[in-house]
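Here the structure comes first, spelled out in structure tokens, and everything after it is commentary.
Only one protein chain is missing; all other protein chains are in place.
The first chain written gets the first letter, and so on, giving A, B and C; residue counts start at 1 in each chain.
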Amino acid sequence: MSRPGLILKLSCSDQPGIVAKIASYVASHRGNLVAFEQFSDQLGGKFFARLEIQTQEFNVDVQDFIDGFGTLGRSLQANWHFRRLPYRMKTAVLVTKTDHCLNEILWRAELDELPIEITSIIGNRNSCRHIAEHANIPFHQIDMDGENRSLGFEQIHQLIIQQNVELIVLARFMQILPNGFCSAFAGRIINIHHSFLPAFIGANPYAQAYQRGVKLIGATCHYVTSELDAGPIIEQEVDRVHHFHTPSDLVRIGRHCERIALAKGIRFHVHDRTIIDGHRAIVFPD
Amino acid sequence: MSRPGLILKLSCSDQPGIVAKIASYVASHRGNLVAFEQFSDQLGGKFFARLEIQTQEFNVDVQDFIDGFGTLGRSLQANWHFRRLPYRMKTAVLVTKTDHCLNEILWRAELDELPIEITSIIGNRNSCRHIAEHANIPFHQIDMDGENRSLGFEQIHQLIIQQNVELIVLARFMQILPNGFCSAFAGRIINIHHSFLPAFIGANPYAQAYQRGVKLIGATCHYVTSELDAGPIIEQEVDRVHHFHTPSDLVRIGRHCERIALAKGIRFHVHDRTIIDGHRAIVFPD
Amino acid sequence: MSRPGLILKLSCSDQPGIVAKIASYVASHRGNLVAFEQFSDQLGGKFFARLEIQTQEFNVDVQDFIDGFGTLGRSLQANWHFRRLPYRMKTAVLVTKTDHCLNEILWRAELDELPIEITSIIGNRNSCRHIAEHANIPFHQIDMDGENRSLGFEQIHQLIIQQNVELIVLARFMQILPNGFCSAFAGRIINIHHSFLPAFIGANPYAQAYQRGVKLIGATCHYVTSELDAGPIIEQEVDRVHHFHTPSDLVRIGRHCERIALAKGIRFHVHDRTIIDGHRAIVFPD
Partner (left out) sequence: MSRPGLILKLSCSDQPGIVAKIASYVASHRGNLVAFEQFSDQLGGKFFARLEIQTQEFNVDVQDFIDGFGTLGRSLQANWHFRRLPYRMKTAVLVTKTDHCLNEILWRAELDELPIEITSIIGNRNSCRHIAEHANIPFHQIDMDGENRSLGFEQIHQLIIQQNVELIVLARFMQILPNGFCSAFAGRIINIHHSFLPAFIGANPYAQAYQRGVKLIGATCHYVTSELDAGPIIEQEVDRVHHFHTPSDLVRIGRHCERIALAKGIRFHVHDRTIIDGHRAIVFPD
């Protein structure tokens, strides 16, 4: 979206007239609604919406429009969020050794498929340093092993604050985040992990999947909460596998699912297409 | 949707304030918008919307609500259509020999996946009569070969009028429709046909697909216009094939794509999720 | 496969020369190998193969060919199985209330996509009786509730023996099979069950999947062993879902995955394309 505009995300209890009120507010200031996606969750009694508004014809300052919405938003007892366009989300990418997810993100960012600005790549190993350097992005190697864990995450925390990072992507980052870190950046940390049908508990799920002869493997992109791998799902991908695929083939195919699901998940997030609602995410796909 | 309600489909030139006006009209009569899907086609400058409105709390008669919308609709120079819920669309199914699409429709109708009432099954052959009889649906065998073609289609035309049929499904009906018939029921005839990458011209595309070693075959469900197989696309399905699939395997796999694509296409149509716009259909998927 | 022939399935420890020995045996009797699929599992050190052999030019009786293979088979310490073609596998279908899987099987059998002869449909409820009757297949309603369970399964057991049933399909059969029953028909019982990413424990997985906002749901077709839902997987299907799909939409979409996965799984089994190896099935797809 090249023209100046706004994205509004909103959730509240469902009630008659919400769409009329919001759309009338936009129209009364000569905003042009170019997209209005909504979901009325009749089981949970909640309303979710995402609007894209062109602002060229506004009869008020954009900031006044945003401020003025407060009266309506509060009367609906809503949570809402405005984003000014064009926008490029400041993003930190955390990695360990493998680079396939990092590469996918860098490549899509360069092609402008992902409107992000990667402010730093942070690794608990040095493996991805050369990739960061080639992309002219600062690389921070931070030790998080054993007793360095707390200190390490404190350093990351500070870096994120200093750089005004809005999104933290765990691109095959092989460390469990401290609860405090998860809470501090709730709704702003995206992870990718492998997915199997059925689920395999314990070490080396790929070997287990091979032994069990699964026909599909995949990956799940989700928000991180303090419950390990139980955060709201943003996107999932699967691919078909056969008995002749060795565990290392499964790793290769799973890797492919991971980078696709993660790239799509980030895209939905940075385009403000996701609204977190308890254990799930409403995702208005594009 | 079991509760009483309305579906409104609307298209018009895009202009600021449409959503506000429509939603305000609904809210002013205490309608509850449970779904509002819209698409603002910035390339074509058109606006398309589909609304689901609960009417229990209406402060007017439903018919008055519908009639009263005319003032707004005309001011927007819109095309619009209201449907009262619950609804079951009267449907005629046209067949020749093969029955896989017919069976899929019958089965989904019985499960209430398709809210249709099949008023008659019409065949230019007798092959599907036993299926119709078992389902307790009148079967009409109408000869359309050679010089009987005009008369045959006239008979179908009359039957459709008599039975107040709203939707005509060509479920592997192997006759080319006369132009007059297409025009008379424009936007109300749905066809399914096989699809190949690349397209194969001429007889026996399955044999050609085999000779060419295609890796994907599929089916396209579309509205029928007088341009053969060029009507607005509603749904498409593909499946993966291999060199070892014989032409008859391709037929089997294509058959599967056909029944899936056709069933989905009908579902979108009878739920008023499609809006025809020139050569294409806007489809709000469910 | 309309021409007379044989299918040979074989598994043994991997060792050099197996293919040469088998193919030479076939060639020495003027058999024509029209398909030879093999899988050499280098991790497990096992060899699996499936051969289709045309027998018109045989210089021996087919039975002598089969008997004569014993010398080679024993020298390889193999498990093997011959099937004479054309063949139609005697099949019993067990159902409870829902009929979508049953209907899919009946329809594909009629179209000859599944070379089976359904000798009886057995239900612990009467819901599917009319379907069986319309298809002219004997329906047996057998009570399996509470204390009738043992007796019920004994009756099924006897029926299967009497009718020389080779394959037992659980087409949404909502009873847990006794261990003895599973053992008695090991490798001959095929089940279908829903699959979720992540897996949901406990009642109503569809409601849980909705609450969790999953983006994919599916179905797994597998052989039944005494470990509940842990038998060798034959086929899996998934479909994409969205936040707006209610639990009943998920049931509908899951139902679709179930019938596809079950139909494919049965097809692989009756064409002797599966070889069970511990907890997994080798599946040579078609």
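By definition in this document, contacts are C-beta pairs under 8 Å (C-beta built on N, C-alpha and C of every residue); 3 or more make two chains touch, one makes a residue touch a chain.
What you see is a predicted model; the values in this text were computed from it and never measured.
Q: Which residue, C:Cys12, C:Leu33, C:Leu111 or C:Leu159, contacts the hidden chain when the whole complex is considered?
A: Only one of C:Cys12, C:Leu33, C:Leu111 or C:Leu159 touches the chain omitted from view, namely C:Leu33.
Q: Which of B:Lys97, B:His134 or B:His242 touches the chain that is not shown?
A: B:His242
Q: For the chain that got dropped from the picture, name the residues of chain A it touches.
A: Touching the missing chain: residues 100, 103, 107, 111, 113, 134, 244-245, 249, 252, 286.
Q: Since one chain has been left out of the picture, which residues of chain C touch it in the full complex?
A: 16-21, 23-24, 26-28, 30-38, 40, 42, 57
Q: Which parts of chain B are in contact with the chain that was left out?
A: 39, 41-43, 195-199, 210-216, 218, 220, 229-230, 232-236, 238, 242-244, 246-247, 277-283, 285
Note that only the chains that are shown with their structure count from here on.
Q: Indicate whether more than half of the residue numbers at the chain B-chain C interface occur in both copies; give same if so and different if not.
A: Same, since most residue numbers here occur in both copies.
Q: Using mean C-alpha positions as chain centres, tell me how far chain B is from chain C in Å, no decimals.
A: Averaging C-alpha atoms per chain gives centres 36 Å apart.
Q: For chain A and chain C, what's the span in angstrom between their mean Cα positions?
A: 41
Q: Could you list the positions in chain B whose residues touch two or more of the other chains?
A: Nothing qualifies.
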